[in-house]
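Of the protein chains in this complex, all but one are displayed in their positions.
Note that the chains are named A and B in the order they appear, and that numbering of residues resets to 1 at the start of each chain.
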Amino acid sequence: MTQLRTEEFTVNMGPHHPSTHGVCRLLLTMDGERVVHIEPYIGYLHRALEKICENRTYPQCIPILDRFEYVTAMSCNYVFALAAERLASIQVPERAEYLRVIMLELNRMASHLLWYGTTALDLGAITPFLYGFRERELILDLFEMTCGQRLTYNYIRIGGVARDIPPQFIPKCREAVKTITEKMSDYEGLLNENPIWMARNKKVGVMSPELAIAYGVSGPPLRASGVKYDIRRNDPYSIYDRFQFNIPTQRNGDCYDRYIQRLQEIKESLKIVSQALDGLPEGDIKAKVPGVFKPPAGEVYARMENSRGELGVYLISDGTNKPLRVKTRGGSYNNLQVLPELGKGLLIADVVAIMASLDIIMPEVDR
Amino acid sequence: MTPIIASGELIVLFRWLHAQLASVGLPDIWVTVITYAVLGVFMFALLAVIALFLVWWERKISAHIQQRFGPMRVGWHGWYQTIMDALKLLQKEDIRVDTRDKPVFFWAPVLCFVAAFLAYVSIPFGDGLIVSDLNIGILYIIAVTTFTIISLLMAGWGSNNKYALLGGMRSAAQVVSYEVPMIASILTVILFSGSLSMVKIVESQTGHGIFNWFVFRVPFGPIAFLTYLITATAETNRTPFDIPEAEQELVAGYNVEYSGMKFAMFFLAEFVNMFTVSAIATTLFLGGWNGPFLPSWIWFLGKTLFVVFILMLFRWTYPRLRVDQLMEFSWKFLVPVTFANLILAGWMKYAKWHW
Partner (left out) sequence: MTKDELREYIATRYSGKLTPLDLGRYELLYAADATGFKELARELYEDEQLKFDYLLNLGGIDTKERFEIIYNLGSIEKNHRIDIKLSLPYENAEVDSVQEIWPGANWFEREMWELYGINVRGHNNLKRFLLPDDWNQGHPMRKNWTAPDFIKLPEAGV
């Protein structure tokens, strides 16, 4: 009996995506309905940020790096400021540190709410997109009140923050925290126990802890695979060691666990923001930094826990007012690298679900 | 030969027309043809109005579920938004791919709309407001709505696009596999009403207030209603079963190559189909036009719009099932449940455990 001749064919999940992950092209090699191989083609959003930063002074690099990962621009500002402060041994005042933590955690929540909306949208539930954005508006209003911007802030500067919070920030922030805490039960009630959601997400894209560590995966996907590693605890920066918060982990490492992981992280962020608001001291908001910032020659790798993973900057200074090298590293870079391993043998609909659950933002990958 | 238009509140117009034409002295055949032509135009206009209303309603309901307003500018709360959208779609360039299969590509949307429209021959809009009370009413409706499968396959094939073909085939597979539990749910009702005629089905639900409605006849009634609702959602390609139409999935639907008015035909046919399955649900399970005080057609419309509302709620709440999960759900869950329900209903009728 002759064998039926089958052929693999390639399908292009082209740069134009209905989902808002950014421009990423995935070349899927399919055998019938099953995916055999995924090849990501990136570089559509390459803006040569690292090369640009080599020709800018240190304070000028901060708005450039805002665009490095624009959904959590506060984190990008912060990690560069952290690297520069470590190079020049600058002590940041207390009030500035508290404000930084509040802004970072608010940004993390805003990013996770965006992720929630777009993940549900990718899988067909259109309404949670609007609910996530409704809460995100509260946070963006707070940012606009503070630094005038909703997306790329240029707020965390070397030595502190750019300007102090207005007096109506604290009551509005507490109100926002309260509203989001209440609405979390809405989000969980809508999708957590939904049989369709569970059928689409459970056992899909299982990432073992060994695979995650081998590929350098960080952030919620790593913790959802069971590895309890959070840079806020393992390598503390800023004043995170003063706050009480848990590091949730999940067991299975499938898409559903990554979903639950991020929802739990929103709750932890809410706790941190409340504690920071309670303990906010008076004082300066910026250390005395010389007008022309020339750190002594040296190298430092500053890393922080972003909502997508580990955000790192390897900063090399040669004593002049411009950095010699700014090597940036975003969490989505490694998380996208592990996608071909996760997607083998699944259907296209599952590839969409995995990409949504990994929370990949292309500007971090392409820079 | 008298036309088969039964008595009722609104058909006075047709009686008058018929009498006028007969008095003018036209031969009988012409009177029949003209009366039916006018009736056809009237039904078409009614369906167009229903489709336009449903599109507007869906936009408002989805907006309010998502805490926003929906169309607000085009008239009071945007009531003529859909008319404007339809006019816009009429003006759009009718893009036709060179390599398409010309007759198939052309006739697919036409067939879709005609199939959707033909079902209204036997749907009772009220007491006596039915175009033709066929004595095989519900069987005719099911048979005719199945033509939409052919139009989906034609659209997929005629587009000369491998993604459209895949989408069309998936869609056809989905509709065909959900026909079986749908028919089994309907048969449960037929057992008790004793007739396939839509009017007799409604009449068998009169008396005892609402407790005679088939949906309240436990234990088989609610189960049949629920399974019918699920299969109806799948028949009309709505979420959670809208893989063929999903933009977020890679393989776009069967109507990806259509633009302008042809696309509008598919789109409106979907809403007309939604109204059809809701009308069938109302007639079979919710007592048709029965109800106190108000005219019968208001009850019918109210109940049908209630079922349409439930279908719209499904769309804006649930995520979408994957294609293999969808087929599994139909064949491995719905078919056994509906057949068990049917056997239960048959046994109850045989053992006379009903009222």
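For this structure, a couple of remarks:
The criterion applied here is as follows: contacts are C-beta pairs under 8 Å (C-beta built on N, C-alpha and C of every residue); 3 or more make two chains touch, one makes a residue touch a chain.
Computed from a prediction, not measured in an experiment: that's the story for all the values here.
By the touch rule given at the top, the unshown chain touches A in the complete complex. Remark: the omitted chain is touched by one listed residue; of A:Lys288, A:Arg325 or A:Lys344 this is A:Arg325. Touching the chain that is not shown, out of A:Tyr153, A:Tyr259 or A:Tyr333: A:Tyr333 (per the contact rule at the top).
Which of A:Lys51, A:Lys178 or A:Lys288 touches the hidden chain is settled by the complete complex: it is A:Lys51.
In the full complex, chain A contacts the hidden chain through residues 42-43, 46, 48, 50-51, 54, 57, 86-87, 89, 213-217, 227, 229, 234-235, 292, 297-303, 310, 312, 314, 316, 318, 321, 324-325, 327, 329, 333-334, 337-338, 366-367.
The working rule: only the chains that are shown with their structure count from here on.
Computed centre separation for the pair chain A/chain B is 46 angstrom, with centres defined by C-alpha atoms.
Interface residues of chain A, counted against chain B in their complex, comprise 11, 13, 18-19, 33, 120-127, 129-131, 134, 190-191, 194, 196-197, 199-200, 347-350, 352. Within the complex, the chain B residues that touch chain A are 62, 65-68, 239-240, 242-243, 246-251, 315-325.
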